[in-house]
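Missing here is one protein chain; the remaining ones are kept as they sit in the complex.
The first chain written gets the first letter, and so on, giving A and B; residue counts start at 1 in each chain.
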Amino acid sequence: MTVLPRPARRLGLAVALVAALTASACGNAPSRSSSTSSSGAGAGAATATSAAALGGMEALIAAAKKEGALNVIALPPDWTNYGEVISTFEKQYGIKVTSAQPDGSSQDEINAANQLKGTDRAPDVFDLSSPVAIANVDLFAPYQVTTFADVRADLKEPSGKYVSDYGGFMSIGYDAGKVPAPTSVADLLKPEYKGKVALNGDPTQAGAAFNGVVMAALGSGGSADDISKGVDFFSQLKKAGNFLPVDPSPATIASGQTPVVFDWDYTNAAQTAKLAGNVDWKVVVPSGAVVGSYYVQAINKDAPHPAAARLWQEFLYSDTGQNLWLKGFGRPVRAEAMQKAGTIDKAAFDKLPPVSGTPVFLTEAQSAAANTYLKANWAKAVS
Amino acid sequence: MRAGSGTAAPVRRGLGRLAADHLAVLPFLAFVAVFLLWPTLTVIGGAFSADDGGLTLSNLTGIFRSPYRESFVRSIQLSAITAVVGAVLGAALAWAVVAGRPDGLLRRVVTSAAGVMAQFGGVTLAFAFLATVGFEGLVTVFLRDRGVNLFAGGAWIFELPGLVLVYSYFQIPLMVIVFLPALDGLRPQWREASESLGGTGWTYLRLVAGPLLAPAFLGSLLLLFANAFSAYATAAALISQGATIVPLQIRALQTGEVILGQQGLGKALGLGMVVVVAVVMTLYALLQRRTSRWLR
Partner (left out) sequence: MAAVTAVAGAGRRRRTAALRWSVLVLLGAFFLLPLLAMLDFSTKGPGGGRTLTAWREIGRDTELLRAIAASLELSVLTAVLMLVLLVPTMTWVHLRLPRVRRLIEALCLLPLVIPAIVLVVGIASLYSWVTYYLGDSPLTLTFVYVVLVLPYAYRAVESGLSAVDLKTLSEAARSLGASWTTVFLRVVLPNVRSAVLSAGLLSVALVLGEFTIASLLNFQTLQVGIALTGKRDAGLSIAVSLAALVLAFVLLLLVSLFAGRRRGARAVEPLQTVPPAAAAPAVSG
């Protein structure tokens, strides 16, 4: 190839130099301060640690209505009835809720918060799995809802940076018309399940997938402290040709793409209800491998709508919010307190999928250890 | 090269004038510097950066370890197979089209369709593919009703065989677009000359058309390879989890939590991809020069 003539070479060098200089400049742009509202209420809401600090619920509601909008992320409408939760909140307070990336994972929520920091699109609130929340505590603002005391001490961060919201047990959902009923996790390695088993997400990013691996570990002779057997299970599943690298969703279940799904009992149960008549979707929690877990709520420290974010939390932990989750087969964190007070939705409570056996709940330390193991080994196991 | 600058009168050689001339291309150069060169340098620089800001080769050695090594192997396999499949079938289709009139309807329809399919790969293609041979796809159900289980061997559509099949849907059209001009360059007179000298169709192919088309064919094949290697959207829309091929590995590293010691890994993978594509495209450019000599 001919060499560039001299003037062009000099020019080219100059261009490259400009680019190099700009490239070596600092990485990300400074985050624009998110307090677009210069009013006192707006600034106050961003640091309020409780409704009382803002002057009571009325003041909070007024401030939130003034903001008029709320950004939520990764809340599928069929997931513990979030569709109805969002619409009820919108109707009750007249605040417009923008629901981004409904099928996102917990990690996607954190990524969005980082990427959209300082903009109006940043998520205001998060609904995360514990490992992801624990790893990103610095992003959250401490806030204690009015019913904070109703939540057990081991299910919340003391200052309210993240608080458990609803829980469930890991289950296997399956299309009874297409596959035989699995009784244990090991059953899924059989040839009848070739190309049929899906896990809801990547365990290093999504809570449902993370706990799916834990359930597999418990069902394959592992324990809460040792999930290597779970990772091995999925590796075997992949080798047997049974594992589908597809994210299951209501669409894939309805279309028959994912006949067997590792997911929470509440999501699977919601599908049973939704697809009754079209797909015979059954849910089973394998005995001996009962994994329970709560998701946690958190408020973005740099939320574009801080008052609305806090009002949302108040709503979720109120009896209305908790009962709506119960309607979606989730087990609300205030269930005990509400039962004592008689405010729980008895009919919905009785409809919860039955669970037999002693459930295993991972401690923070166990979660963190499992997370580390997964990050180091998951990709290799299923690639 | 010298002839072109003959219009420059001595007056214009003034330095000020020269600078002013170059000023006109400044907006374009500035734009390219910011939006193309800077990201490229970021990737190259990032591949060599350690977490603490120093230089390191650990990222580059990292990409040669499992699972990234397997991803590279699979990417190369996928690109090579689809390049050959696309080249052969695309050349056949191009040949079938070129025999007609240059502005006939058939040719326009095929080139338009090829244009759409070559550019519109990605998400639409992945969904079309699932609608055809997915678990409830048209072909799957058709075969199932006749007792043939397409997925007896497992979920092959999400692995290499499936990717090969779906990639063909944009490789073949791309070949048609790229190879058609080469076929157009074959003058019918050459065919007649070969026949008048007593040659058969096979002789013509072996001694005239073949050698003339070979550089174009090989060049197009290389182009198809680079295209498949760089492709992301189709695989990403089809395979939501896992990282079968290198672009999906990059996706996993971009969307996953940032782990200590792995920050430069995504950029190192990117650098690896750039190196492979650069090599292939250089060979392609060299072959292009040979082609253009004969088929102008």
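Basically, a residue touches a chain if its C-beta (ideal position, glycine included) is under 8 Å from a C-beta of that chain, and two chains touch if they have at least 3 such contacts.
The structure displayed is predicted, hence computed values, not measured ones.
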| item | value |
| --- | --- |
| Contact residue for the chain not shown (choose from A:92, A:223 or A:278) | A:278 |
| Hidden partner chain, residues of chain B it touches | 1, 4-5, 7, 21-22, 24-25, 27-29, 31-32, 34-36, 38-43, 46, 89, 92-93, 95-97, 99, 102-103, 106-109, 111-125, 127-129, 131-132, 137-139, 167, 169-170, 172, 174, 177-178, 180-182, 184, 195, 201, 223, 226-227, 229-234, 236-237, 247, 250-251, 254-255, 266-267, 270-271, 273-274, 277-278, 281, 284, 288, 292 |
| Absent-chain interface as seen on chain A, which is shown | 2, 4-9, 11-12, 15, 27-30, 32, 76-77, 101-103, 112, 115-116, 118-121, 247, 249-252, 254-255, 278 |
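Criterion: only the chains that are shown with their structure count from here on.
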| item | value |
| --- | --- |
| Distance between chain centroids, defined by C-alpha means - chain A, chain B (Å) | 37 |
| In the complex with chain B, residue positions of chain A that touch it | 5, 7, 11, 15-16, 18-20, 22-24, 107-108, 110-111, 132, 135, 194-196, 199, 201-202, 204-205, 240-247, 255-257, 259, 375, 379-380, 382-383 |
| Complex contacts: residues of chain B adjacent to chain A | 1, 22, 29-30, 32-34, 37-38, 41-42, 45, 66-67, 70-71, 130, 134-136, 151-156, 158, 239-244, 252, 255-257, 259 |
